[in-house]
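For this depiction, one protein chain was excluded, whereas all remaining protein chains were kept in their positions.
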Amino acid sequence: MTPVLEVKHLHIALPSEGDRRHAVSAVNFTVGRGEIVCLVGESGSGKSVIAQSVMGLLPKSLPVSDGRILLEGEDITHAPLSRLRELRATRMSMIFQEPMTALNPVMRCGEQIDEVLRAHTKLSESERKKKIIAMIEEVSLPDPERMFRAFPHQLSGGQRQRIMIAMALVLEPVLLIADEPTTALDVTTQAQILHLISELQRKHGTGVLFITHDFGVVAEIADRVAVLRLGDLVEIGPKDALLMRPQHDYTKMLIAAVPGIHPKSKARQADAPVVLQVSGLDKRYGGQGWFNAKHQEVHAAKSVSFTIRKGETLGIVGESGSGKSTVARCVVRLIDPSAGSIDLEGNDLARLSGAKLRALRKRVQIVFQDPYRSLNPRRTVGETIMEGPMNFGLSREEAARRARSLMAWVRMDASVLNRYPHQFSGGQRQRISIARALAMEPELLIADEAVSALDVSVQAQVLELLEEIRQRLNLAMLFITHDLRVAAQVCDDIVVMSKGEVVEYGPALEVFNAPKHAYTKSLFAAAPGRDFPFHQAASAS
Amino acid sequence: MAQQDSSSLSVEAASVRTQQSAWQRMRDNGSVRFGASFLFVLIFISVFAPWLGTVDPTLFDAASRDLLPGKTGEIMTLEGDVLKHQFLMGSDSFGRDIYSRVIYGTQVSLLVGLLTALASLALGIVFGLLSGYIRWVDTVVMRVMDGLMAIPSILIAIALVALWRGSIATVIIAITIPEIPRVTRLVRSLVLSIREEPYVEAAIAIGTPTWKIMLFHILPNTVAPLVVQGTYICAAAILVEAILSFLGVGLPPDIPTWGNIMAEGRPQFIQYPHNIFFPGIFLAITVLAVNILGDGLRDTLDPKMAKRL
Partner (left out) sequence: MIAYISRRLLATLPAIAVVAVLVFMLLRLTPGDPAAILAGDAASPEQIAQIRANLGLEEPLLVQFGIWLKQMAMGDLGESFYFKIKVIDLIGQRLEPTLSLAALTILIAVMVSVPLGVLAAWRFGGWFDRMLMGFSVMGFSVPVFVLAYILIWLLSVKLGWFPVQGYKRLADGFGPYLYHLILPAVTLSVIYIALIARVTRASVLEALGEDYIRTARAKGLLESQVLVKHALANAAIPIVTVIGIGVALLIGGVVVTESVYAIPGLGRLTVDAVLARDFPTIQGVILFFSLVYVLVNLLVDLSYVFFDPRIRY
């Protein structure tokens, strides 16, 4: 049987000023009927470029310089735009990563799906509407009539992605290209969408090319997997074979870098002194001003309490809107809590202000999520690290000395201190942020989704670094994350938050292996690839 | 299992980012080169005006009235001597040399343009910083600025000059005042957005006092958009001064400005258009060059603003 998609010896060139000549080189793979093929890779691997090239959506600056793309046997590599338009949505469809921005905000959802039908069929208005309503029901959206008339901003992220899927599948194409469709969604929503995609795919026999960077997702839904690195296809094979017995070094490295979802037991000091004790922390927003109805008040954190001891890591796990970031920012006093106490070795941070607060700031430090915005682009990296200690009385020479020794700690060369942030990669910038935090010699280090924006391999390095630092300095750490695997790897205790409340709190081993609260259970049930024995695979090879 | 040294395989190690510095980009940009060189020419002209074949622009000679461009005639100096002089751009209805007046007019235009830009930037930065940081200042200042912006700027300028009598100082003040709200708004919105950036939060977390944050973190990141804005203000100021003078409500007629020259040429425009065209062309090209410089600076220094305007 002709495969739905064949990509043969594909080369896509990059504009000449770049440091690479090709975005994609010599890539070969096929997608068969009813098969899900995952393209896995880190940033710069070219997976998105390949996906867009199939649809013909690449800009002129990224031309296909060699190779062929065949859709159901037809060569569409250099097909004219008119032919591509005919094929789009009818034979091949694509869904994208950001459901928030992938839909036209000023057009109703039903009308956006209708556009597909009007462009490619000759159905009457009532026939079209019937088909659309049926499709909306098929993607498990309640109240299809309301969804039809709704505007995108009235829907949640998960609902919008379902509308996208409806739009993509309404004309039953043979190929669906999904470019990281669940990356921007919460874990529980992600699980639902993955489930929906595989269900629809099975029902209609659609071939799916699924782009992702998350091996958990690969383990969950793939039939076959292709691994990409910097435009090269390094390995391809059936899922089980590739994940359990990877052949190429790069694949082995990637899979080894995936944290297991089961925490290992670690030695703990039972009587370590308490560094941070949070009791009844509460934060409310809004509710004032003219024309602001009272119900617009947001209760971001409700009565949160936990304890962190010296040398321990506490993880706060939750989805977006759970309040975990709010808690972190209250502890580091970037925002003021509405109520509650934050006891740092005897001082209540929540009550202090002014000079007294500033004096205590050095004891609690934070590393942020976005490496590209965490460093002032107009200051050298050295200046950034030295700023903190100099605020507290160190002279320039002393601060410079400390900065140099810290660079060794974060495994970077001290000579780069006079460079600017734009000269570093994401992972390197995170290390610099860590060095900045450590320059203050804090008792408590907060990592607010500090590895979420990094590639898997870089993430593994940074996590390893943090662990090393924590051990050497016997630091207490507060680790905020939405990624359960990372939490399992790093944390001693876990707090699970949902909608501002703590729903579960206990040692990681207990919470992961025997969750008590319904929400925690659903969270774990939703983690993609949770049943896949990644760590056994890693140790076997 | 020995873990492979992931750093060598890591994708990050493979790509090294090279970036031209801002200076290089500026030097390479065609618009910047054109605008900047033109500006230098203007500065040269205004500094070396007395040596560019001009006479004192206030000199006039009734015998040389309304000469067409290129004609020679005579002109009487203050001491009473009579010189032979070629009127490259013709003469006006008083017998004054238009070429000399246009050349000297460059001084006024540049002065007004640059001083207005500097003054409005300085005041706008102060108001904008304060508004961005102190809430009650923000409410008060922004209301006043909104009201100020509601009155079309040329009307404010006209009214102020009408009230205070024209002189270079009052014209500069009159043109500066309507420009302040826009700069304030720009600085304020920059301050508000930069404050949200994680690196500013990090600075707070490491104990940096507010004034240092303003000086070392916020201000340096506003320089680029402000330089661009300042260039546009300079161009607008030169234009407004010309309009005011043209309408007769700007600088007094004895100071040669391009607008004044054109104002005097109005009654005989149809017979003697050179009174209006020469200063008009100088004016247009000057403002054009400054605007092009601004566009070039914007493209190299602040690409985000390029999307907005």
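Each chain gets a letter, A and B, in the order it is written, and its residues are counted from 1.
Here is the rule we use: a residue touches a chain if its C-beta (ideal position, glycine included) is under 8 Å from a C-beta of that chain, and two chains touch if they have at least 3 such contacts.
All of these numbers come straight from a predicted model, not from anything done at the bench.
Across A:His153, A:Arg351 or A:Lys521, the residue that sits in touch with the chain not pictured is A:His153. Screening A:His22, A:Lys47 or A:Arg88 against the full complex identifies A:Arg88 as the residue touching the chain left out.
Note on the undisplayed chain: of the listed residues B:Leu42, B:Leu130 or B:Val249, the one touching it is B:Val249. Interface note for the absent chain: among A:Lys8, A:Arg68 or A:His120, the touching residue is A:His120. Interface residues of subunit B facing the missing partner chain: 143-144, 146-155, 158-159, 162-164, 235, 239, 242-243, 246-249, 262, 269-270, 273, 276-277, 280-281, 283-284, 287-288, 290-292, 295, 306-309. Mapped onto subunit A, the footprint of the missing chain covers residues 55, 57, 84-90, 93-94, 96, 98, 101-107, 115-116, 119-120, 151, 153-154, 164, 167, 290-291.
Going forward, only the chains that are shown with their structure count from here on.
Centres computed as Cα averages put subunit A at a distance of 47 Å from subunit B. Taken in their complex, subunit B has these residues touching subunit A: 1, 3-4, 6-7, 9-12, 14-19, 197-209, 212, 216-217, 220-221. On the side of subunit A, the complex with subunit B involves touching residues 19-20, 42-45, 229-230, 249-250, 252-253, 256-257, 332, 334, 358, 361-362, 364-366, 368-370, 373-379, 384, 387-388, 391-392, 422-428, 433, 436-437, 439-440, 455, 457-458, 460-461, 538-539, 541.
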